[in-house]
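The following block contains the structure, expressed as structure tokens.
In this view, the complex is presented without one of its protein chains, the others remaining in place.
The first chain written gets the first letter, and so on, giving A and B; residue counts start at 1 in each chain.
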Amino acid sequence: MAEAADMTDGPIGSNEAYSLHVNCERRDVRDAWVGESLLFVLRERLGLMGSKGACEQGECGSCSVLIDGALVCSCLVLAASVVGQQVLTIEGVAPVGAPTDVQQAFVDAGAVQCGFCTPGLIMATHSLLERSAEPTELEIREELSGNICRCTGYGRIIEAVQRVAVARRSRASS
Amino acid sequence: MTDAATRTELRGRLGDSVARPDGVAKAQGSFAFSGDLTADGFLWGATLRSPHPYARIIRIDVSGAWKINGVEAVITAADVPGAATYGLISHDQPVFASDVVRFVGEPVAAVAANHPDTCRRALAAIVVEYEVLVPLTDPERAIDGSHEPIHPDGNVVRHQRIVRGDQTIEGPVIVEGTYQLGMQDQAFLGLEAALALPDSGGDGIELFVATQWLHEDQKQIAACLGFPVEKVRLTLGGVGGAFGAREDISLQVHTCLLALRTGRPVRMAYSRQESFLGHVHRHPCTIWMRHHAGLDGRIRRIEARFVFDGGAYASTSSAVLINGITHTQGPYKCEHATVDGWAVRTNNLPCGAMRGFGVVQACFAHEGQMDKLAAAVGLDPVAIRLLNAMETGDRLITGQVIENVAPVARCINETAALPLPDEPVGGHDGNPLRLPGGTGLTADRSHIRRGIGWGVSIKNLMYSEAFDDYSTARVRLADGVASVKFATAEVGQGFVTIAAQIARTVLGVDDVVLEPIDTTVGSAGSTSASRQTWMSGGAVDGACRLVRERLFELVGNAHGIDPLRLAIDGADVVDTDGPLRVSVVEASAGVLIEETFEHHHRPTEDLDEDGQGNCHTAFAFVAHRAVVDVDPELGLVKVVQIATAQDVGRALNPLSVIGQIEGGIAQGVGLAVMEEIILIDGHVRNASFTDYLLPTFLDMPDVEISLIEEPDPMAPLGAKGVGEPPTISSTPAVVAAIRDALGRDLYRVPVRPSDICL
Partner (left out) sequence: MYSRLTMAVFTPTSLSEALLALAESPAATLLSGGTDLMVELNSGHRRVVSVIAVNRVVELRSWRHDPVAGTLHLGAGITYAEIASDPIAQWVPALAQAARTVGSPQIRNAATIGGNLGTCSPAGDGLPPLAALDAVVHLAALGAERSVPFAEFMVGPKRTARLPGELITGVTIPLAAGWQGYSKVGVRNAMVIATASAALVTDTQTGSVRLALGSVGPVILRCPLAEAHAVEHADFAGLSISEAAVQEFAVLSRDAARPIDDHRSSAAYRRHAVGVLAARLLRRAFPNG
């Protein structure tokens, strides 16, 4: 019994052209295919490899970016639909070699092992601390629950977030 | 001895919780994982996979794929120039299936094209005509011979018995049980990815890949490509976790073939769904055990029968079986045993290495047995384990004497001493996140029962059965900078951190450069079996010591001092019997000292037909205590706390050790309550993160840790491997705690809600 996959061979649609605002820069995209996710465009067309793909379903958070300040999974965003919106990726958080307090805290607290989940977690943590400067442990767990880590067991990540919150509070009060 | 000034120079030595050298790059997203690597003019590769668990291939028609614009290569088994099959122990697995497919997901063809979607369409256009066969999915039928062989090598990969002591001992106390483990997946986040660059003459290739053992990959790839080994050059691409799933070849040969066929760089990257099909998994296992004990609870004899379902290809099933059955007794004294162990072939997904490697399965069974034994003789779970606890000098049921430090009683007692959670069920604040069900608001605290359970484990370190899994390192010292070169796969565990700490400690330098990890230096063996700190740490240490010896010769000659009197103190070379002190920087100015060292562990033996022999290298021990809250009516579980004391020998980097412990416990919790690949008649039902559930922040318990540091004189740095023990006895501890909360027996992991409440 002959078998072939059940896919209709539709028009290619590989001539999309649009401009995105990424990390405060205008970035042009050419000859793109209509079905490309923002994650694909960031990585493969704009050379921003920092956002990672680990599930293509929004179930792991490795691809997390901010769009107009809201934390979302870039694998679930159709690239061409965010024209006119502000996209912030891990590359836009800080220049290479000048890590933010969150990034440094992750490193110092042992919250980085393989590092694949780390960019997404950095985005989620920055977003969390913007909205809640002194989160409780349960708040940290819930706000980061969209980010899976397979290496660390989460304990050192929670520690890192708490250290940042404490350090920021003492800087603010000094 | 050291004042404040030199103390600052002593940071980053062994024993410090040094930050990992690649940490900032990872936190900033600039660290290159294998999937981030690209090259000008590259093509995308993709794989066509079997939809059937068992079928004959009648014909393959690739002509449809060639009609699609942008397709540059279409390859099948006919296009494999070298060995048609590969494998870690036996070479039984085809690069591409040619006459028969033996599991859902088995590769049948591959394409290279200009866009992943073009690849997808090309794969869809390949027509494969199958004659569907009835799959072998019940491992018992692989044993009883009632199913035809699904492979020329037969349906039994290995059968091994262990027979020791008096086979007639019965009781007086007898407890038995049958234990089952489902198929766990390693589920590393960094999906399989590789970049292959063909040599311009087409007679060699360079491959960047995330893997666990560069040289073993190199050997298999070269054989399949028909190239001499030196023509296949591998560099480690950044690895996003491994946990055993990268020991076997997955996309390496396919990527190389496409690159050689097109003469262009080829990138291949698996989707998550494909990843579930494209790598090996933890063996599902059924274990029957019967313990014979005295009235006091002391174990007299253990009987057991293990059946490991290895799936379609042999992978490392043979070794997993041996690991499992040789750990039958657990960390307990036992002189008499009758064990029958099978690793079989079925049309289920291929299984192989996953953190714990057969001992996870054995431990779930023996810890269930220990609790049954405790109940039968009226002892509590801690007392029964202390009563039977193994000590240095005791024997495994293989006859091997445990020569290592074996602080089993101490592991148990220190775990017991760790505080229980101070929050009651539901917490002092009544936050629903503390209850089973979490934000699902399924329960009030009155619906919940709390239970406490124990698990204790022994785990072998390094490879076994006469395998010489050595490791190599090359160290250079020049102008106060140490350069360290190794092929040790860094998969996230932190070997790169330790390597630099070793060099700083032995050589007294602060500046350590880690060179690219590739095949231009000797093999480091696999990043598995909790072996790299011992073996690759030993190799780096050995190479550094040789370099230091040469440095001392230089300094000794320059100053007329016997080199044997020299030592490293802080960042200086000092004369232990005189006033000389010269900084290492100064002493190594203008010189280049380079040494390469291979670290071998002592030889081990094969097992004889009664399973007797010194087949293992070394052992580590650990205890876990779990506190869980259970909703008996809905069957939902919240793991509240895991306490553990682990025999680590020496914590070379305490923060890294804690990371391994917490991460391993997360995987143990996952196996206990939520992780399972669901196969029905050989078909995978949940090849996605939507339905293969990993623990999230809201599922992970608090962890209390005690590190037991009794340096092991057999270990080159006194440190034992720490990666696997955390994931081994945490699972049975959680299940024991659920049993305690319910007063009900559970014999299967993962425990499902219906197992609890129906």
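Keep in mind that, in the parts below, a contact is a pair of C-beta atoms (placed from the backbone, for glycine too) under 8 Å apart; a residue touches a chain by one contact, two chains touch by 3 or more.
Not measured: the values here are computed from a predicted model.
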Touch with the omitted chain, as defined above, among B:Asp647, B:Asp699 or B:Glu724: B:Asp699
Identified contact with the non-displayed chain, of B:Arg233, B:Arg264, B:Lys638 or B:Lys720: B:Lys638
Residue in contact with the excluded chain [from A:Val22, A:Ala54, A:Ala111 or A:Ala124]: A:Ala124
Candidate in contact with the missing chain, chosen from A:Glu59, A:Glu91 or A:Glu159: A:Glu59
Residues of subunit A in contact with the chain not shown: 7-8, 10-11, 13, 15-18, 34-35, 37, 56-59, 61, 64, 70-73, 75-78, 80-81, 83-84, 124, 127, 142-147
Residue ranges of subunit B at the interface with the undisplayed chain: 117, 120, 271, 273, 433, 437-444, 447, 633-636, 638, 673-674, 678, 680, 685-686, 690-691, 693, 695-699, 752-754, 757-758
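Here is the rule we use: only the chains that are shown with their structure count from here on.
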In the complex, subunit B residues that touch subunit A: 17, 19-20, 22-33, 35-36, 51, 64, 68-69, 115-117, 120-121, 123-132, 187-191, 238-241, 243, 271-272, 431, 433-434, 439, 491-494, 655-656, 658-659, 661-667, 688-690, 694, 696-698, 700, 702-703
Parts of subunit A lying in touch with subunit B, wherever the complex brings them together: 1-7, 9, 12, 14, 33, 35, 40, 43, 49-57, 59-60, 62, 89-91, 93-94, 96-97, 99, 103-104, 106-110, 112-119, 122, 138, 140-142, 144-145, 147-158
